[in-house]
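Only a single protein chain was left out; the remaining protein chains are all shown in position.
Entry: chain A
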Amino acid sequence: MPPVATPTAPAGPVPAEGDPAPPPPAVAGVEAAIPAIGTRLAKAMGRHHDPRAAIEARMMDRIADRPDLRAAIFRLVDVRPACRDYPDIAEHLAALLDEVAGRPPEGPVRSGDLPGGELPVPLGLARSLARRHGSRTLVGVAGAAGVRAMAGRFIAGEDAADALPAVRRLWKDGIATSVDLLGEATVSEAEADAYRDRCIEVLRTLSAGSARFPARPLLEHDQHGELPRVNLSVKVSALTPHLRAGAPGRGAASAAPRLREILRVARDLHAHVHVDMESLDHREAVRDLTLSLLAEPEFAAGPSAGIVHQAYLTDAAAELEVLLGWARRTPRAQPLSIRLVKGAYWDHEVVEAQQAGWTVPVFTDRRACDREYERLTDTLLDHADLVRPLIASHNLRSVAHAIAAQRARGLEPDAVEYQVLRGLGDPLAAALAAEGLRVRTYCPIGDLVAGMAYLVRRLLENTANDSFLRAHASGTALDRLLEAP
């Protein structure tokens, strides 16, 4: 059988999972500097703690130990937008809780956990009240309010105008933003056009709205020059109904004219456009589309634009070489921004691979993934003269490592950007700003219905058993959190 590697990803050294970490690049003092940086960040994060988020985190922590309960609550969040009315929400809640009560939890039961199948008191009460005609609406109202509160934490507003006050507040506090439009899946040309139009409208609204923001030099300049105030993240899957995993060219060709229009508006408004990465099914389409458009002569002078690189893919090192190679060959006035993330489609990648019988394309060992993230951080920082490195992680160790690596290389404070997600990384963003670093918060906007898929993914991430945020919230000792992966 022929080889299975992609032609664009030359067989690079893919670290075997569980191997001891190879020695880091010879930048002295990085490891030694990490504990102090991490401790300082953690202290600053403590000062910016949102008590409401803490309560929610405790609740999440409890349900994270009960995969069955967690599934029921996620499923309620997932179905909420499609429920007709409050009694309908209550009925769904009751049916989902019936399922929990009817079978033992799948996860490991530890001392102090509830016995299998038993519901915590508030949910048990909700289940029985939902069955009664008189109290059904009440349960539905409470369920809807719970979902709304959770969504509000992650979603900045219904639309750009709605989100502008939050964007301004953050800017004043020294935190930039990238706005992302949540929406239904795109299944038709009309829906793809509508998404493009929303993107353009958001660019205009934010551009007009941010013109009178106070100057924030750290947020507006780096080693390559001026940085736009307006920053929009776009999804290729929303720009075309033609994405097919087995035919990347089809989706890319269909999305190209729409993305080109967005890039033109961004160029004219001096805004930044960041193309989000999605699942591996569409990596080739997203990468090829983005790079080929940015190489077009009309975009040689702008806009500022970027792409996302996912460290959880086992071939991430080779893929980063593809991006850096392109950057070398394609000089632009605004160098390519590369947002380094761990990746948000881990479950999807694992499930899809297991169902189809493929080699799982992501690291299944958290520490192996963390090590890869640090290696890729080093590579990106080594190329800060070629591209704009963006470090997007909530893992205190990963962030502290990047800061130490930045300083060890003698890079200016504005040479690297740190990014967090609204609702999950707010205290970290504040701490990074206090540290004198450039930080940007990713702010989704859209209505509740539109936001649900995003919300569910964030919630899953936040309560995953190996989640850094969860470990932090549940009081794992700081020195353990800052250990080399």
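Operating definition for what follows: a contact is a pair of C-beta atoms (placed from the backbone, for glycine too) under 8 Å apart; a residue touches a chain by one contact, two chains touch by 3 or more; residues count from 1.
The criterion applied here is as follows: contacts and distances are computed from a predicted model.
S.K.: Just go with whichever of "Autoinducer 2 import system permease protein LsrD", "L-glutamate gamma-semialdehyde dehydrogenase", "Radical SAM-linked protein" or "ECF RNA polymerase sigma factor RpoE" UniProt uses as the name of the absent chain.
M.R.: The record names the chain that does not appear here as "L-glutamate gamma-semialdehyde dehydrogenase".
S.K.: In the whole complex, not just what's shown, which of A:Glu191, A:Glu321, A:Asp382 or A:Glu435 touches the removed chain?
M.R.: A:Glu191
S.K.: Which of these, A:Ala82, A:Ala145 or A:Ala484, touches the one chain of the complex that we don't see?
M.R.: Of all options in A:Ala82, A:Ala145 or A:Ala484, contact with the hidden chain holds for A:Ala82.
S.K.: Among A:Arg132, A:Arg244 or A:Arg328, which one is in touch with the chain left out?
M.R.: That would be A:Arg244, which touches the missing chain.
S.K.: For chain A, which residues touch the unseen chain?
M.R.: Contact residues on chain A toward the absent chain are 1-8, 75, 78-79, 82-84, 88, 91-92, 95-96, 98-99, 184-185, 187-191, 241-242, 244-250, 280-281, 283-284, 356-358, 453.
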